[in-house]
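Have a look at the structure below, then the notes.
Here the complex is missing one protein chain, while the rest keep their positions.
What follows is subunit A.
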Amino acid sequence: MATMTSGRHGIIRVGRRPGRDRGDVRAQRNSLRRTVFLVPGIALLGLLGVYPLIQLVWMAFHRVTSATINSGPWEWVGLDNFVQGFQLGETGPAITRTLVVVAIVTVFGMVGGFAAAVALRTSGWWSSALLALMVFVWALPPVVNGSVWKFLLSDNGLVNAIVMALGRSTPIPFLYDTNWALLSVAFVGAFAVIPFNALVFRAALLAVDPEIFEAAALDGVNRWGEVRHIMMPSVRPTSLVLLVLTMVYAFRSFDFIFVMTYGGPGTATNTLPFLGFLQAFARFNFGYGAATSVLAVIVVLVLAVIYARSIRKEEA
């Protein structure tokens, strides 16, 4: 084992060739440089990510309203904010609605994304152009996307015009019937995530050696056989990661609800994130809203851990 002593130019490893010592010094300098470059990122992450999270949790255990948020100290209430949400019958239904949205967005987002990737698997200009268009739609601000969908799904909108032209006598109450409204916002959420999922699935499919498809064709495998025996196994590692990402996306469902229904009719589309928003920014009970948000954060953290493990497994 090498011993070390201090020299004029810093730490020098004794008992090794000069060339290697210089290499070690360079490596240490590089490491130090990397650390210096990391500092701003870590500081920003702490300031904009970790600190607000700590503040959120702290707030969830205190009575914080518009009258006290900018003045302290906040009154400690323990678990009251969490308990009240269930006692008043707000949190339980919101969790159920959130799960419905997550289920719909995840199933439609994953299946739709994979189907689109299969359809656009080739690397020709038209599939690239179509994908670019889809990504453009995906990248649109949710407020714009939601407003367009609100227009399309209204009684006088395009979708109902088509439905009526096909013979239905009354419009479908997409956004103002209790059940339809939740399904509609979930569907729009799924539609919005399909382009991203398709892009990721397509990247995984393009990595498959074309000779495998050629060999399969020579063996007489049909299109469905290719999908089932080549494509689906090929995207399995990617799917796990994407599944977690899609669930996190669905769980955060807020934007489309805000634009399209504002949680209505009544409270029919109040998911957990939207309930937290209403409590904090419409009722100005920040402690109450923080408690609801903490519940949402816990679920997202669990999904984040699953995601991290999936990534590690895929890279192994």
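What we mean here is this: a residue touches a chain if its C-beta (ideal position, glycine included) is under 8 Å from a C-beta of that chain, and two chains touch if they have at least 3 such contacts; residues count from 1.
One rule holds in what follows: contacts and distances are computed from a predicted model.
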> For the complex's missing chain, which UniProt name, "Carbohydrate ABC transporter substrate-binding protein (CUT1 family)", "3-hydroxybutyryl-CoA dehydrogenase", "Phosphate transport system permease protein PstA" or "Ferritin"?
Replying inline: "Carbohydrate ABC transporter substrate-binding protein (CUT1 family)"
>> Using the document's definition of touch, tell me which of A:Ala204, A:Ala268 or A:Leu303 contacts the absent chain.
In response: A:Ala268
> Which residue, A:Thr106, A:Ser253 or A:Asn285, contacts the hidden chain when the whole complex is considered?
Replying inline: A:Asn285
>> One chain is left out of this view; which of A:Val36, A:Ala67 or A:Leu218 touches it in the full complex?
In response: A:Ala67
> For subunit A, which residues touch the unseen chain?
Replying inline: 65-67, 69-71, 88, 150, 154-155, 173, 175-178, 181, 258, 260-268, 278, 281-285
